[in-house]
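And then subunit A:
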Amino acid sequence: MTGASLSSSVEPALLAPAARAVEVIGGNLTEKSLRLHLEGLPGVDAVGLEARAASLATRSIKTTSKAWALDATIRMIDLTTLEGADTPGKVQSLCAKALTPDPSDLTTPRVAAVCVYGDMVPHAVAALGSGSGINVAAVATAFPAGRSSLSVKLSDTKDAVAAGADEIDMVIDRGAFLAGNYGLVFDEIVAVKEACRRDDGTYAHLKVILETGELNTYDNVRKASWLSILAGGDFIKTSTGKVTPAATLPVTLLMLQVVRDWNRLTGEKIGVKPAGGIKTSKDAIKFLVTVAETVGEEWLQPHLFRFGASSLLNDVLLQRQKLSTGRYSGPDYVTVD
Partner candidate 1 sequence: MTATETRFLDYAPAPESASILNLRDSYGLFIDGDFVPGSGKPFATISPATEKKIAEVAYADAQDVDRAVAAARKAYDRTWSKLSGSDRGKYLFRIARLVQERARELAVAESLDNGKPIKESRDVDIPLVAAWFFYYAGWADKLDHAGLGPNPRSLGVAAQIVPWNFPLLMLAWKIAPALAAGNTVVLKPADTTPLSALIFAEIIQQADLPPGVVNFINGGGDTGAALVNHPDVNKVAFTGSTPVGRMIAKSVAGSGKSVTLELGGKAANIVFDDAPLDQAIEGIVNGIFFNQGHVCCAGSRLLVQENIEAEVVERLKDRLTTLRLGDPLDKNTDIGAINSRAQLDRIRELSDIGEAEGATRWSAPCEIPAKGFWFAPTIFTGVETSHRIARDEIFGPVLSVLTFRTPAEAISKANNTPFGLSAGIWTDKGSKILAVADKLRAGVVWANTFNRFDPASPFGGYKESGYGREGGRHGLAAYLTSGKAAR
Partner candidate 2 sequence: MSHLPVPKTYKLYIGGAFPRSESGRVYEVTTAKGDFLANAAKASRKDARDAVVAARAALGGWAGTTAYNRGQVLYRIAELLEGRSAQFVEELRLTDGISAATALKQVESAIDTWVWYAGWTDKFAQVAGNANPVAGPYFNISVPEPTGVVAIVAPQAEGLLGLVSVLAPVLVSGNTAVVIASEKSPLSAVTLSEVLATSDVPGGVVNILTGSAAEITPWLAGHADVNALDLAGAEALDWVDLQVTAADTLKRVLPPEPGAPAQNLARIAFFTETKTVWHTKALI
């Protein structure tokens, strides 16, 4: 041995040991073992994937099926406002809508959650009151770009949880992913999941936003989906809604296939949330069909599937009104929020 500057053996850095990853990949989790696993996944043929999505989109959902689908859609909406201009008043208005979507028809179901920025959580919690059955979801980790230090992202998360958020929608570090630092992306998710821990030992529910529009290829979406599940996410979510393309049917189909494969492998059920760009009930129903025919209709419930949407709710209400009155409705008959 000559100088002290050369080490004779270099240990690969270990990644934070998320339980699922350890079980599936095994042994010491390193950047390399994670990468090998992700790169060993089957490829995606985009033409074939999009053709399958288009075929599912031709399903004709009518009468009783349509009525059920409209109500199910409402029950799975995360009613969302994520604007720089959000105020307590705006959030209160949104929550009132979440509680009573259609004042002219009180049989209308309630939405699953409201989704707001972390600093708006207290207003949402107050406006919904207790026992509403509606969760408060907060976007965190320097949403939407995610370009901050880990400590800022974790504080963002902890603050929201402390303020009463039931669910956290985090963003992955797309830059790190595209640069091939899968371990960094992985470790961040693990850390954020831990930051969701409350004093009583329960955890806020974690959705991991992939921002599929920035990941660009379907192969990347497949890898990022697996990575997010291995790291401990409860839900994988397509987009922040701030980038186009956001939630497309093919990309959601792909994520549902990953969730199906994970379930086949481990028995565990992970949720999927398409967000952004879903404006009409016709669109939403295509997603419901895709869920049912890919991973099973057990997934058509709020703890396994959500729509991240704002204007979708009103279109569903218009369709609901048509089904009950027999005539086409109009914007004056649904409320602005």
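The candidates were selected such that all candidates are chains of the complex that A comes from, given by their letters.
To be clear about the criterion, contacts are C-beta pairs under 8 Å (C-beta built on N, C-alpha and C of every residue); 3 or more make two chains touch, one makes a residue touch a chain; residues count from 1.
None of these values were measured; they are calculated from a predicted model.
Q: Among 1 or 2, all from the same complex, single out the one that touches subunit A.
A: Of all the numbered candidates, the touching one is 1.
Q: Please output the residues of subunit A touching candidate 1 within their complex, sorted ascending.
A: Those in contact with candidate 1 are residues 42-45, 47-49, 51-52, 58-66, 68-69, 72, 257, 288, 292-293, 297, 300.
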